[in-house]
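Omission of a single protein chain aside, the complex is shown with its protein chains in their original locations.
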Amino acid sequence: MKQFGVAAFDTLEKEKYEGIGTDLLKRQSLELQEQLKIFQERLTVFADKHNDELKENPEFREKFMHMCSSIGIDPLSLFNKDKHLFNVNDFYYELCVKVIEVCRQTKDINGGVISFDELAKGYFKDMAIETADLEKAIDMLSALDGGFEIFRIRGKKFLRSVPNELTSDQTQILEICSILGYASVSLLKANLEWRNVRSRAVLDEMVANGLLWVDNQAGPEIHYWDPSWITTGLENNE
Amino acid sequence: MQPLPPIYSFPPLYTRQPNSIIRNQQLNAWIDLILQYARENKCWTMAKTGTSTADPKFNIFHNESIQRSVSPMFIDEIWALMIKQSKAIVNNDNNNNYFILWQNIDSWASLILQWFEDSNKLNQVVTIYELSQGDETINWEFHQMPEPLLILALKPLCKRNRATMLKDEDGAPIAIKVI
Amino acid sequence: MQPLPPIYSFPPLYTRQPNSIIRNQQLNAWIDLILQYARENKCWTMAKTGTSTADPKFNIFHNESIQRSVSPMFIDEIWALMIKQSKAIVNNDNNNNYFILWQNIDSWASLILQWFEDSNKLNQVVTIYELSQGDETINWEFHQMPEPLLILALKPLCKRNRATMLKDEDGAPIAIKVI
Partner (left out) sequence: SHRIAKKPALIIDREKFYNKELFLDEIAREIYDFAMSEFNETTTTTQNENIHIMVTLVDFYAIYNKSMRIGTGLISPLEMKEACQRFEKLGLNNLKLTRINNRVLCLSTKDSFNFVKSQILSTIDQNPGSDLLNLTNLINTPSTKTANNNKMETNNWTIGVIMEILQNCVDEGDLLIDEQISGIYYYMNTYWKV
């Protein structure tokens, strides 16, 4: 049964690879995993070496790519942007696809608001992708009018993939969070002079909408954390 | 010990999240953390409190460096879901202790079957002890698997009539013969 | 206590609705609920938080049975509209407290006038206290009306020269004479 939406990407992924993958890996063992890793490395070297032939011959290229995806190699990780298989633009289209997937997959963790930093550090870390590439891909996405909106918090770029816009109060709270990672009633009073009633209302509203996580072990006050700090947390403390 | 992913140092991970959609993600994050820790440290069983049998000084639900720990109530919720997803099984001998299934029972069964074939032990009686502690299984991932878990992992083979379990006088499984 | 209408147990009633046309009707639904509660329980004044002076254990903005409460910010919005519609008046002595006008001032004025006529108290001085607490007004709906509110309710009569207010040395109204 085909499912779509967040679940779809996993099932589509699983279904496509599992259909072929399970027969191949029915008796998954340490060795087999070992061989698979070697095979993947050889495949990457092969693709690198035969970049031109793969570019010229579509049939050969298509078989090669289907074989890669059948054993779970993410095509994006196979190449780097300078020596790419087709042309550099393709590299960006794959980035576009991955950005859409990551936004949908992380919606339940961050309420549909993800920072460019988190995208770059959390999901594209091992693919040597600079933020400039990411920004170009995200700009390209605007042609699809998918309701993916870019906005800034203290100069840092965020991408929203859910319908309702952040209110100005919510944005101000994310601004406070961009300093230490969290906001609290007293922080809002100190920085924005908000009355407790207003702070509690907006903070609770953001929790209800999945935009903030709650930490009640921080002492007398509840700390409301910005989930983009999950992956970028450590680096931000430099 | 290999570092756990960044979310392990995210303070709110230790507070049961009120938002139910986020809590779902939080519970699954905890289960992935436990599985990852168990796999990387060959930690077959874990105490209900989260103390690792592989390294009793380590308790996954207590993060010293950020001074955060998971409340007992929430720990129960995590174990309950993990059992429901059959990624953990209560250890019958001591139900304050769980077997961690970083691979599901069927994958263990296929792995053990492959050992029997590769080391041409088919049609031979191999004791559960030998299978778990014997030198011949040293390089296999199921080496040192606790016997109750090993017995569970052998059940699918029996069910598929690829193996017969041999029991001692009290009816406790003692050895296996794979055909 | 008579049960409030079904909408009182409808969860979305407690969340400020985003659609402004709907929110307007939601605000008015709250105002009707407050008026109905006040009328049925002779609850002349209510705390800003929604606690009823008639029964301090009851808070109209907190529905125990469905575990829902109105947020403080939305409570302010409800009182603001209620005052604008002159169905509630801030109690000057304690501005965290509102007088609930389940009947508007003019209807109270005519009711009190009718009392004066029926009990042929015309052209007699009647103290505000007597009017509110006196035995002779027991069966009348304005019985036990708080004095500040009673004074307000008498104003239209004075304005129409049907009555003159008598004040004590400090100028505070103390009695009324209706002609």
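Think of it as A, B and C in the order they're written, each chain with its own count starting at 1.
The definition used in the following text is that a residue touches a chain if its C-beta (ideal position, glycine included) is under 8 Å from a C-beta of that chain, and two chains touch if they have at least 3 such contacts.
Because the structure is predicted, anything quoted here is derived from the model rather than measured.
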Which of C:Gln17, C:Thr53, C:Ser132 or C:Thr164 contacts the chain that the document leaves out: C:Gln17
Residues in chain A touching the chain absent from view: 1-9, 12, 15-16, 19, 58-59, 61-66, 69, 75, 86, 89-90, 92-94, 96-97, 100-101, 104, 107-108, 140-148, 161-164, 204-205, 207-210
Residues of chain B in contact with the chain not shown: 18-21, 24
Contacts of chain C with the absent chain, listed as residue ranges: 7, 10-12, 14-15, 17-19, 21-22, 25-26, 29, 68
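Just so it is clear, only the chains that are shown with their structure count from here on.
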A-B compared against A-C, more contacting pairs: A-B
Mean-CA-position distance for chain C and chain B (Å): 67
Approximate Å spacing (C-alpha centroids) for the pair chain A, chain B: 30
Inter-centroid spacing, chain C versus chain A (mean Cα positions, whole Å): 57
Sites on chain B at which at least two other chains make contact: none
Touching residues (chain side chain A, partner chain C) in the complex: 197-198, 200-201, 204
Chain A partner contacts - residues on chain B that touch it in the complex: 6-7, 9-15, 17-19, 21-22, 24-26, 67-69, 107, 110-111, 113-114, 139-141
Touching residues (chain side chain C, partner chain A) in the complex: 71-73
